[in-house]
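Here the complex is missing one protein chain, while the rest keep their positions.
After this line comes chain A, so read on.
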Amino acid sequence: MAEAVGVAAESLAGDRARAARTVLDQVVLPGEELLLPEQEDAEGPGGAGERPLRLNAGTRSRGRVVCGPGLRRCGDRLLVTKCGRLRHKEPGGSSGGGVYWVDSQQKRYVPVKGDHVIGIVTAKSGDIFKVDVGGSEPASLSYLAFEGATKRNRPNVQVGDLIYGQFVVANKDMEPEMVCIDSCGRASGMGVIGQDGLLFKVTLGLIRKLLAPDCEILQEVGKLYPLEIVFGMNGRIWVKAKTIQQTLILANILEACEHMTADQRKQIFSRLAES
């Protein structure tokens, strides 16, 4: 019986394995299997009969493919673990197969090494601070992981402070660990975020949308009035402007622009510029 189920599952998987190239920018579902271009000619649909003729099939270099968030490597197979659109980035260098990832919409943050996040200090215990970053467990932050901090010279961090930092340890088995310095020991913008301001939460997708290099929202926002924004990859945004009213306007714009079209955004910004 178990054997039969296994066979059935296998055939099902075989049917569903689609070539990654053909489903680019299309919706993929968790559990689906993807075939990379290298694997296509070996086991792709059509089989040996329809295989296109290649001059150097054997000598073709196998570029390294990076599977980003939403994908998982399982032996030689590539499985989808999140639902969303499959994205691909061409490799920067000469070799390699580029990067594949799933552009998904979610609110729950899972710590990832290297991410810059906004955390709230929840406890001070001896050598470490406990920082709430919105993950499944609070991250730890050593008091030595600040710029210019020594054993004698402790950083001035209080419970309730906002911290902009970076993950150095983040995996499913260990407590995440944050630092507020880069590899050179400089703060480069990390550390305690200044007084006042407003912190609010948005979806993780919106953060990425706003931080995209070709995002016109931020450029428009920047023209309105003097302001400061901090984006955490954990879905937290901290904004501050000269007055409370301006700060609130800013927060509302950023929150609202997630589900607006480009035209609607243009209208809003023109209306704001007038007032």
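In the analysis below, contacts are C-beta pairs under 8 Å (C-beta built on N, C-alpha and C of every residue); 3 or more make two chains touch, one makes a residue touch a chain; residues count from 1.
The rule is short, and it goes like this: contacts and distances are computed from a predicted model.
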Seminar exercise, completed: Looking only at "Actin-related protein Arp4p", "pH-response regulator protein palH/RIM21", "M-phase phosphoprotein 6" or "Cytosolic Fe-S cluster assembly factor NAR1", the name UniProt gives the absent chain is "M-phase phosphoprotein 6"
For this session: Could you tell which one of A:R21, A:R87, A:K201 or A:R265 touches the chain left off the display?
Result: A:R87
Seminar exercise, completed: The one of A:W101, A:F129, A:F146 or A:F269 in touch with the missing chain is A:W101
For this session: Tell me which residue among A:C83, A:V112, A:V169 or A:M260 touches the hidden chain in the full complex.
Result: A:V112
Exercise. If the hidden chain were put back, which of A:S136, A:T150 or A:S188 would touch it?
Worked result: A:S188
For this session: Mind listing the chain A residues that contact the chain we can't see here?
Result: 36, 38, 62-69, 71-73, 76, 78, 87, 89, 97, 99, 101, 110, 112-116, 164, 188-189, 208, 211-213, 218, 221-223, 225-233, 240-242
